[in-house]
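One protein chain is absent from this view; the other protein chains keep their places.
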Amino acid sequence: MSENGYTASELMAIMTAKEFKDWEVAFVGIGIPLVAGITAKKFHAPNLNIVYESGCIGPQKYRVDFNVGDSSAADGALCLTSEWRVFSDMQAGYYDVGVLGAAQVDKYGNLNTTAIFGDRDYQSPKVRLPGSGGGNDIGSNIGRVVVMLRLEPLRFVEKVDYLTTPGYLDGSPDARKKAGLQGNGPVAVVTNKALFRFDPETHEMYLDTIFPGVDVEEVKSLVGWDLKVAADLKTAPEPTPEELAAVRSADPANLIMGGAAARNSLAGLDEYIAITKKYSGIL
Amino acid sequence: MSENGYTASELMAIMTAKEFKDWEVAFVGIGIPLVAGITAKKFHAPNLNIVYESGCIGPQKYRVDFNVGDSSAADGALCLTSEWRVFSDMQAGYYDVGVLGAAQVDKYGNLNTTAIFGDRDYQSPKVRLPGSGGGNDIGSNIGRVVVMLRLEPLRFVEKVDYLTTPGYLDGSPDARKKAGLQGNGPVAVVTNKALFRFDPETHEMYLDTIFPGVDVEEVKSLVGWDLKVAADLKTAPEPTPEELAAVRSADPANLIMGGAAARNSLAGLDEYIAITKKYSGIL
Amino acid sequence: MTETNCANKQMTLQEAIKKYVKDGCSLTFGGFIGRDCVAAVHEIIRQGIKDLTVIDDSKTDMMDLLVGAGAVNRWEGAYLGYGAIGLAPNIRRSVEKGIPRKIELEDWSNAGISMRFLAGSLNVPFMATRSMLGSDIMKYNRRIKLMNDPYEGEPIALVPAAHPDVAIIHVQRADAMGNAQVFGFTGNDENKARAARHTIITCEEIVPTEEIRHRGNLTLIPFYCVDAVVQVPFGCHPQSCYGYYAYDVLFCGDYHEAAKDRDKFLKWLDRYVLSARDHMDYCEKVGWERLHKLMGMERHFNRIPG
Partner (left out) sequence: MTETNCANKQMTLQEAIKKYVKDGCSLTFGGFIGRDCVAAVHEIIRQGIKDLTVIDDSKTDMMDLLVGAGAVNRWEGAYLGYGAIGLAPNIRRSVEKGIPRKIELEDWSNAGISMRFLAGSLNVPFMATRSMLGSDIMKYNRRIKLMNDPYEGEPIALVPAAHPDVAIIHVQRADAMGNAQVFGFTGNDENKARAARHTIITCEEIVPTEEIRHRGNLTLIPFYCVDAVVQVPFGCHPQSCYGYYAYDVLFCGDYHEAAKDRDKFLKWLDRYVLSARDHMDYCEKVGWERLHKLMGMERHFNRIPG
């Protein structure tokens, strides 16, 4: 937790929540992206409907999901269907916004979630990551895509080791269209220190909004190319107590945001069940 | 009704019923083919499961269907699903036997249910028929196909005006395989006067079984090519009283077998509902 | 595609048809000779909409009516008959004699046209199928393309995606947002609703969204595919609606007899369609008692689980 009384993950969730609009249909992965979606529903987007790749459309969230196929993803859903169907509905243009994570991003918003090569290669990389999952599909087909990842060394690179999910490809004006891709590409990259957007002409990522207490030079030092900064660089507002409360009630046992440390601090299954029941509520 | 106390349609249904085997999955159209399927379930094939192209799999028949999408087709079904799915399951080889009707058949078992051209053509034919429906799909994909049509002038022709549903195409040994078709082609043609089968080498239709009281020359005179007759030509047995009772209880108001005349002889909706309820039974 | 999602897409049948079904547009209808959109077809005829292309799998009386009323220019589909009752009189008169006008025909098989709706719903340009190979359907319909598949080299047919301007689908129940639940067979409805540019849901009953959420597995068509929701009880009569009412075979038989003669057909059309103000007036003409007897018969045999 920062000296300001909130964690970087909480701020990321709150900043991402602002990217959703009311009555949109959002394709959101589990983890912090989902916490962002639930947070948006509590404020400006009460009728946001979330779709999970397992085949759950518009659940009424009662509890935290750890996986896209957790029972929770189906709780009170408007429609329970198949994985291939929701990906096809995505391909048919029914989903307005997608949120996804990544391990690496490049200056044209291309994402890598497959492998960090290091000094090795695709079949024997330094770090094998999970792979595309539905990430490539979101990046290939949804009109508006929001990316979430931490601004840390070696994550913002000139060129990704493996291009799992297309952003603007080589950045040339019709690159996506020529490749046969749909959707307009990424609109925002939300990190723990700043929010980035893309130049409508060059498709190059630039610094749009800096988070409270973060220095522009610090951001530039973590980015692997000569980062451009918006002429009207904005500073994000501090999260409000209401926003923080909303984020925390979406993850009451802190297991999404807090990870292994939070798991280990629980007394056991009984405490977990009790917390989950206590904070459950219909959105 | 013949002097023997049964109609030609009833005999056709009973002869067709014998083509089903127990535990098969059968793709059966409405009308007399369905009456045949229900009859088979009452005798040697109690576990026959019938599939309707509307998406009904294995219904427990309570009442007569007039259309493949009648509610009756769904009564107590094992699985209620989509049209595209059952056709795909057919394409994947899950259905053992198909039964279909036709307006014309040729000597290689090709069927026409689209148009009788007369002296005209496809877009302005003498008689426009309903079209393929699921007929082409059955003929293209199911292992064993049984055809039902009346032996009447101009129905058994050297070459069909329009080849809606493939039998053995031009009869050449690999014609079906070369065209990309699955299944082995038609195994029987059941009519009101005789049952025909196909030579395994030449794929030409021949007279296999003649019905009680029918003359071979009469059959030959109604067939538009030089019909071959089996060396061991069989005569069909007279239907048993049990078989006739089964067929009649599958169509208790006689609306399938009896057509407009039977409809007109009903006093009205009340009588129809009363008969349907009275004869309803779970198979 | 749906322009805007919102809490309430309910409107009257007149409004929905007027808003989405235009002269010269292409249409598809849900159901499969059962759960047919009969009330919507009546309203299309009443509004005098013309030059329609219908892209569909198998249809009986509702297409016979539309063609007899002169509303159709073109048919792309698999079956136009009258089920176990016989051939479709108005279809025959149109194709054979051009009365009241000749419809263009493009024949497909049911599996072939089903794959066109599947491709449309997936937003891919085509689907492969093993149907129609070697037949005259392929000979006369040049949009079916023969290819050797690039993986195994086998012959296979390609069919193009269908994207009708409007899909009209009748379901047992829907909420005002447009979530549509179907009981019984589902035909090609899930794909038609997605393949079409606009989708109108007509339904027996509008239910609260809470009721939809209680059985999410039965939602065949989610709200985001739907533009309009219209409550039309008995909207399939004389066809059946699973769990609601049985097929009215005698009414259909009478229609079939009348339709064999052009003048008698026009009288029938006037009596049941043109002179009916709306679908409630049609129900009145058919007789509420008759409709409820058909409901009683259906529910004797099956009830949708509560």
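By written order: A, B and C. Residues from 1 in each chain.
What we mean here is this: a residue touches a chain if its C-beta (ideal position, glycine included) is under 8 Å from a C-beta of that chain, and two chains touch if they have at least 3 such contacts.
This structure is a prediction, so every number in the text was calculated from the model and none was measured.
J.: Which is it among A:16, A:39 or A:132 that touches the chain not included here?
T.: Once the missing chain is taken into account, the touching residue is A:132.
J.: Extract the touching residues of subunit A with respect to the undisplayed chain.
T.: So the residues of subunit A touching the unseen chain are 30-31, 52-56, 62-63, 65-76, 80-84, 87-88, 90-91, 114, 122-137, 140-141, 162-166, 169, 175-176, 178-182, 255-256, 259-260, 263-264, 266, 268-270, 272-273, 276-277, 280.
J.: Residue by residue, what part of subunit B touches the chain that was omitted?
T.: Residues of subunit B in touch with the missing chain: 23-25, 47, 49, 56-58, 60, 74, 76-81, 85, 88-89, 91-94.
J.: For review purposes, identify every residue of subunit C that touches the missing chain, sorted by number.
T.: So the residues of subunit C touching the unseen chain are 119, 123-130, 145, 147, 149-152, 154, 156, 158, 160-161, 182-184, 186, 214-215, 217-218, 305.
Methods note: only the chains that are shown with their structure count from here on.
J.: For subunit B and subunit C, which third chains touch each of them?
T.: none
J.: Going by average Cα coordinates, which chain is farthest removed from subunit C?
T.: Looking at centroid distances, A is the chain farthest away.
J.: Which integer distance in Å separates the CA centroid of subunit A from that of subunit C?
T.: 41
J.: Taking each chain's centre as the mean of its CA atoms, how far is subunit A from subunit B in angstrom?
T.: Distance between chain centres, rounded to whole Å: 58 Å.
J.: On subunit C, where are the residues touching two or more other chains?
T.: In subunit C, the residues touching two or more other chains are 190.
J.: Of all the residues in subunit B, which ones touch at least 2 other chains?
T.: Not one residue in subunit B touches at least two other chains.
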